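For this view, one protein chain was removed and the others were kept in their places.
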Amino acid sequence: MTTIYALDLFGVVVFAITGSLAAGKKRLDLFGVVVLALATALGGGTIRDVTLGALPVFWVSDPTYVIVAAATALATFVIVRCWRLPGGVLLVADAFGLAIFTVIGARKALEADVSPVIAVLMGMMTGVAGGMIRDVLSGEIPLILRREIYATASLCGAIVFATLSWGFPGAAANAVVAVVAILASRLAALKWGLSLPTFSPRESADRDGD
Amino acid sequence: MTTIYALDLFGVVVFAITGSLAAGKKRLDLFGVVVLALATALGGGTIRDVTLGALPVFWVSDPTYVIVAAATALATFVIVRCWRLPGGVLLVADAFGLAIFTVIGARKALEADVSPVIAVLMGMMTGVAGGMIRDVLSGEIPLILRREIYATASLCGAIVFATLSWGFPGAAANAVVAVVAILASRLAALKWGLSLPTFSPRESADRDGD
Partner (left out) sequence: MTTIYALDLFGVVVFAITGSLAAGKKRLDLFGVVVLALATALGGGTIRDVTLGALPVFWVSDPTYVIVAAATALATFVIVRCWRLPGGVLLVADAFGLAIFTVIGARKALEADVSPVIAVLMGMMTGVAGGMIRDVLSGEIPLILRREIYATASLCGAIVFATLSWGFPGAAANAVVAVVAILASRLAALKWGLSLPTFSPRESADRDGD
């Protein structure tokens, strides 16, 4: 249990950093940085808890999440003024965060006794919704909707986790296998630039030559 | 009851198609198409259930909604690659979806024993919020806020339904009359290009000549 809690907070730190950096690109002020960090780090889990009816949401019951996310945002705000974060490290950390949040989300949904389809959806939502809120608030079309394999890695991992949990209820190895599956597919997508096909309706295709 | 369920799923299919097509215009990838379809088809009902406190939300209790919306998105993704959807058919189907969702939303709110004002608002919210979420996620100002009579048709139908339900509690004809009212006003608005007055504050009007 303590390991899961520590990993969960690690995910919060990573996503708070990505939220802060997105705020930096838009030249938001200190408050905007903290808001985007909180929304990115806590948004996915909030939507999961609200739709499941697990209220009050997790960060109301345990303010540690809010404090960790806000402290990370403040630290990022200070650190990037004098030190450039290496992009590669951040992308790998982000992949870890995605994997952890997905599995924790799916696990919480399964504990609430919902159908496996919903558990998979809740896992993915926990992993990617925070990033979507971050993008909407900073005036972008959510990157997740058009980027290389990202949510897809989360989706596959959630399916792996739900399937294993159905076959071997409660086995600790289920989470490990799912996390590894998400990390492997996400990092492979990053390394080789893999992506899903995009939507090209007939009429747009016809207009491509214009 | 079965008729209502079938109509509800028909509304899900129609809105999932409009969500998928919006994703197509923005060249989102396959995952983005499914997310926009789910948000459009299930968003309005989700906000209704959450604000009413009817938790967990409807699609957590009955995953059929999720499966139907996702399958519709995948089918749309494949079909539009080789076949052009006729715009007129889609607009009429969308009007049907709007009418069905509005009445189902108002009905669910009245069953939760809220005041008629709130039931009208919940009906309209169920009908139009999914489309608003779709537009925000795809980087547009929600069309519904500036388009020809759309939400207004939903609003009028919801008022008709709430009034009839107050006069004749539980009569099946209430829903039929309200659906017809929404369809008639929406299709009339489409045919004759009717619209509401727009907001023109004094100062903007003065600048119109520039």
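A and B label the chains in the order they appear, each numbered from 1.
Everything below uses one rule, namely that a residue touches a chain if its C-beta (ideal position, glycine included) is under 8 Å from a C-beta of that chain, and two chains touch if they have at least 3 such contacts.
Note that the coordinates shown come from a computational prediction; the quantities given were computed from them, not determined experimentally.
S.K.: Among A:L7, A:A23, A:A41 or A:A151, which residue is in contact with the omitted chain in the full complex?
M.R.: A:A23
S.K.: Have a look at A:V50, A:A129 or A:I149 and name the one touching the chain we're not showing.
M.R.: Hidden-chain contact among the options goes to A:V50.
S.K.: Out of A:V66, A:V92 or A:A184, which residue would touch the omitted chain in the full complex?
M.R.: Candidates A:V66, A:V92 or A:A184; residue touching the omitted chain: A:V66.
S.K.: Using the document's contact rule, name the residues of chain B that touch the chain not shown here.
M.R.: 50-53, 55, 112, 114-115, 117-118, 121, 132, 136, 140-142, 144-147, 151-152, 155, 195-204
S.K.: Residues of chain A in contact with the chain that isn't shown?
M.R.: These residues of chain A touch the chain that is not shown: 20-21, 23-33, 35-36, 46, 50, 55-57, 59-60, 63, 66-67, 77, 80-84, 136-139.
Everything that follows uses one rule, which is that only the chains that are shown with their structure count from here on.
S.K.: Between chain A and chain B, what distance separates the C-alpha centroids? Give it in angstrom.
M.R.: Result: the chain centres lie 28 Å from each other.
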